[in-house]
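One chain of protein is taken out of this complex; the other chains stay put.
Here the chain labels run A, B and C in written order, and each chain numbers its own residues starting at 1.
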Amino acid sequence: MNVGLFDSFITRGWYDPEARRIWSDEGTLQAWLRVEAALARAQGTLGIIPREAAEVIARHTDIRGFDLARLTEEIAFAQHPFVPVLRQFEKLCGEPAAGYIHWGATTQNIFDTANALQMAQTHAMTLGALASTIKRFATLATEHRHTLQAGRTHGQHALPMTFGFKVAGWLDELARDRTRLEQRFPASFVVCMGGAIGTFAAMGERGPAVERLMAQELGLAPAGLPARSSYDRICDYVTALGLLAGTAERIAHDVVFLQRTEVGEVTEAFHLGKVGSSTMAQKRNPATALMLVSMARLMRSRVGLALECMVRMDEGDSSASNVNDVTLPEIALFAVGIAQTLGRLAAGLVVNPGAMDRNARLTNGLIVSEAVMMHLTESMGRHQAHHLLYEAAQCAITEGVPFLEVLREHLLARGQGLPAGLDQALAVERYTGESARLADEVVARVLRPPS
Amino acid sequence: MNVGLFDSFITRGWYDPEARRIWSDEGTLQAWLRVEAALARAQGTLGIIPREAAEVIARHTDIRGFDLARLTEEIAFAQHPFVPVLRQFEKLCGEPAAGYIHWGATTQNIFDTANALQMAQTHAMTLGALASTIKRFATLATEHRHTLQAGRTHGQHALPMTFGFKVAGWLDELARDRTRLEQRFPASFVVCMGGAIGTFAAMGERGPAVERLMAQELGLAPAGLPARSSYDRICDYVTALGLLAGTAERIAHDVVFLQRTEVGEVTEAFHLGKVGSSTMAQKRNPATALMLVSMARLMRSRVGLALECMVRMDEGDSSASNVNDVTLPEIALFAVGIAQTLGRLAAGLVVNPGAMDRNARLTNGLIVSEAVMMHLTESMGRHQAHHLLYEAAQCAITEGVPFLEVLREHLLARGQGLPAGLDQALAVERYTGESARLADEVVARVLRPPS
Amino acid sequence: MNVGLFDSFITRGWYDPEARRIWSDEGTLQAWLRVEAALARAQGTLGIIPREAAEVIARHTDIRGFDLARLTEEIAFAQHPFVPVLRQFEKLCGEPAAGYIHWGATTQNIFDTANALQMAQTHAMTLGALASTIKRFATLATEHRHTLQAGRTHGQHALPMTFGFKVAGWLDELARDRTRLEQRFPASFVVCMGGAIGTFAAMGERGPAVERLMAQELGLAPAGLPARSSYDRICDYVTALGLLAGTAERIAHDVVFLQRTEVGEVTEAFHLGKVGSSTMAQKRNPATALMLVSMARLMRSRVGLALECMVRMDEGDSSASNVNDVTLPEIALFAVGIAQTLGRLAAGLVVNPGAMDRNARLTNGLIVSEAVMMHLTESMGRHQAHHLLYEAAQCAITEGVPFLEVLREHLLARGQGLPAGLDQALAVERYTGESARLADEVVARVLRPPS
Partner (left out) sequence: MNVGLFDSFITRGWYDPEARRIWSDEGTLQAWLRVEAALARAQGTLGIIPREAAEVIARHTDIRGFDLARLTEEIAFAQHPFVPVLRQFEKLCGEPAAGYIHWGATTQNIFDTANALQMAQTHAMTLGALASTIKRFATLATEHRHTLQAGRTHGQHALPMTFGFKVAGWLDELARDRTRLEQRFPASFVVCMGGAIGTFAAMGERGPAVERLMAQELGLAPAGLPARSSYDRICDYVTALGLLAGTAERIAHDVVFLQRTEVGEVTEAFHLGKVGSSTMAQKRNPATALMLVSMARLMRSRVGLALECMVRMDEGDSSASNVNDVTLPEIALFAVGIAQTLGRLAAGLVVNPGAMDRNARLTNGLIVSEAVMMHLTESMGRHQAHHLLYEAAQCAITEGVPFLEVLREHLLARGQGLPAGLDQALAVERYTGESARLADEVVARVLRPPS
């Protein structure tokens, strides 16, 4: 009996099974136990608990020894999410080892450190998917460095550009997203083992050493000041995911528009059997792009929640940490979901240069009014040229007359003829500016040498 | 020296001057004084304070008697937003009336009741603008009840419809927005006069009567239980504005898309002198629609803030009420801004039925695949028809062959000929369903008899 | 392998099993089939499809006939959430009935109407829990109408009141929440059966009658204009839940504060076996109140999401409806969770009048400075009294001298003695104002006669 979107038969397919496993009940319980094992081992090494006890504890950290159904009931009864786990754990270890489990730790230490371990795994998956997408976009940017396309602002044709330039814009932003995630991860997800309020009271002076040793074993950094009420580190990573979501949503919206029936410049991958509608057989929806928008919105809503829950009472506050504990798995899964779905969208994107070319020429030259303006500056100032072209262009639109014709009339009225070379200024494909060069530059910048 | 968007020379023009006046410093101070006057008069009537004192107080409630510059400094020094006002007020009234000002009230009582008065004024402006827009949309829906247009889902042509039907969809939702605002206002903005914590302690038994009498004078309802920590009433109205913003944003997005260079089905009003770009003379941007989207987003962000600030400590909490006090004016101005801007957008909308017709026929019949499916059900089940048409349509798209042709082949392959009447099923203009009738119904429902 | 918070062994216990069942995969699929059955029956009755086909269809709408595992795979492959369901459904019904399934409907029609059915069920559960809570609060308000308690504003003691008055504040707001939910439900969740774009194209003239007939059978209202892009109706209900969340969060925060170690005025229910900490044996945390805050925050984040997703492209937009489809179950479960958790909190609340009384007297009379001020108005104006008391009170605080003593000195310095009756003004328990009467009034208003 599943309720959540990651488990539901309707939506489960959009989320990576491995990522779901990592953040499942089983994955979480396993991560908790792995942290308890690391804690015991570190304490055994430092002589805080007997070395043999540490070994016994570490040996009993396989979730298969635990009874999830009973845990569910006991947790509900205790209104505490971890003490029932300890009870079963103690039984598995037996005496005297049982007496050394969870030594000097508090529940939230285990939860936060376990979350860090889980996040490290899905972080790697997210980065992997981003790497492929970046490569794919780099290829597209290069291939289409000269593919003419209409540049649009405020929903209207603005200037011509190339599709490679557009993709370079996606690429540049996405590469920044990747860098942000890479840079922030280590400081965001740490081993936090300061006990009930972060003072290492129960472990004493050797507490910080335990934290450092565990960090070494688990491949993470130690918290240093293990304050449970400081959530800024994790939030910093989460906001970087919020930016990734923004990037992905923007790209997805671009695809949805470019695939519009009236536009047809790109289409997302189609395979026979992909269905657009239960009633309209012809539908080829940009389902992947639309789902990507949805995921990005879901992610964004969780960013706000994470920021709100930075505010925590005193030295610990479950009214906030409860929220973070249930939201972090969602955030992790949305991250992988966004990165992989964007990857699929990129991988399958079909480009239609013919439609791009046709659309770029739709306005009969109005799209290059700026080129004409710059051309006219030889005979008048930029400002006069803008004035004149404004009148001419608006007249062309209102009266449906070709731009060149109106232009001629307006120049004539000022006692001027059409200046030489105007036809070149009106050649749409010549006014793409630095599109190709910029595309090349971005590609060079983001493609890293294999390390 | 202005900072805010409602005052800035760049954006001020989008907001109604009268609405800005109502919520300006002057408007707010005046509203406070009006509430103090009503309080004094009610208490004079009930014999709680001397009737002459009440008259003196009420006579000195013109803001021209107050020194705003000095108030600014004194408020900053006192870190209290109202006591300095009382000091000046007392001087203006003189003894002994000065001793009866603000009798039994607390600052937040004055602020909340004054806000209710201000909101009543802008509420009326919002409703006025909505009324005009509803009328305009009703006209458009009726005029274009038969104007063929492509219906689109998920960014792709779906089925034909009429533009009147589309407008009816806008209209129906907008009419619900209006009803919500009308119904909620009276319970949302009330006279709240229970004193420091809402117990009427300083006025005693006659407190509730004071509240009721003031309510009568001010044209509002009394709070009943004047709990300062209950913000659900105002939030209820604010969320209704959030819904209005959603409606407006949706309509605006529709217009932006329909005005796209490639689509051209509608355009928002243009006048010579409206400029689209400092460099691209040809630009005719849907600036009004785009600004409407922006306003709706701004409003939505304030709705979240209002909801968050429902949570208030104990019997009063300035960490929340500070936020509401500065946000409510924004909400009021966005409300008027949204309603009026939507009104202008609607009023100036230019419809291009030619483009609508042309676009509706872009897919060579694929847009009516459902009609064909329903037609084929005479010779096979709906499900078989969908199967067959799915294959035919996808084939038509992939191979660029006309739908009818592929259809003939696919039917032939099943040993069937083209069924009689298929050409009618393929007539795009015949498959608009109940578009016109539904448009009529909605118009009839929302147009109210003059009252 | 569960990920979601409603399924997880850690948090599942906080959510009603029946509510989870209603919104589970099984519950959802069953609701879809119930809608298909109602559609077929209505169409059979109206002669749109053969009556026998309708019966066959309706007979095969038990989810036990469906293979959820296969559906999961097929849905992922088709990238369509419903067509695979139709395929299995068709096989179950066999020919010729299979050909009449889903006649004239579109997927979103089935989803939205099914959601309405599911929501009706959890709506009833939410209302049920609210009713109990309202009753419990009414009892508390009455019992403690005279129980002295410190009223607090901005985190500081303000005036005395009674605990019954405080509870009345909770009660009044909660009763408004209930009314809002009751009033909005019928217009928010409707039968929407207009087909692909809402024009009833495939059903023709009789489409609206089908919708009405289904509505009758399913106990819901018909949409009227079945526009898929209008989400304001549902959002209206969702925002009312956002207000309920705000109320619940406020009450929960009150309880958390009142249970503070230093305050101790109330405690939430405790039972042996409820654990506060894995390391601090003494902990009795207000776990229920803290979880309630968490749920309210989770709900609020979904309200913003719902509002954002009101904005939908054209006649249908899965980038928005995807979000709503996965968020509505969460919203429904949070609603029940909030209502029931608040119910449990209220039911188990232990009141400690002794601590309330002790705290109310903590400030040695400063808490009734307003009473003294009102008392002094007999010999000077309210403003002079405030001045004098401000100086006296601040002096009492700074120098740690009893208020009465400082007061005497300050009056003496003005040549006045302590006015008669000042001891009464300083009697904390006498200055609770209309606390008790207001508590009674609210209780009378919210307790409805049994219907």
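In the analysis below, a residue touches a chain if its C-beta (ideal position, glycine included) is under 8 Å from a C-beta of that chain, and two chains touch if they have at least 3 such contacts.
Small disclaimer: the values here were computed from a predicted structure and weren't measured.
In the complete complex, the hidden chain is touched by one of A:Pro186, A:Gly304, A:Gly348 or A:Pro419, namely A:Gly304.
Only one residue in the set C:Ile22, C:Ala168, C:Val256 or C:Leu411 touches the chain that does not appear here, and it is C:Val256. Screening B:His102, B:His123 or B:Arg180 against the full complex identifies B:His102 as the residue touching the chain left out. Contacts to the hidden chain, counted on chain C, fall at residues 150, 152-159, 256-257, 259-263, 270, 272, 275-287, 290, 304, 308, 359, 362-363, 366-367, 369-370, 373, 386, 389-390, 392-394, 396-397, 403.
Across the interface with the omitted chain, chain A contributes residues 86, 90, 95-96, 98-104, 151-155, 158-159, 161, 165-166, 168-169, 172-173, 176-177, 180, 194-202, 204-205, 207-208, 224-225, 227-233, 235-236, 239-240, 242-243, 245-247, 249-250, 253-254, 257, 296, 300, 303-304, 307-308, 310-319, 370-371, 374, 377, 380-384, 431-435, 438, 441-442, 445. The missing chain lies against chain B, touching residues 1-14, 20-21, 23-26, 28-29, 68, 71-73, 75-83, 86, 102, 104-107, 195-196, 202, 252, 256, 273-280, 285, 287-291, 293-294, 297-298, 301-302, 304-305, 308-309, 313, 317-320, 322-323, 325-327, 329, 333.
FYI, only the chains that are shown with their structure count from here on.
Taking the mean of the C-alpha atoms as each chain's centre, chain B and chain C sit 24 Å apart. For chain C, the set of residues that touch two or more other chains comprises 86, 102, 104, 195-196, 202, 304, 308, 317-319.
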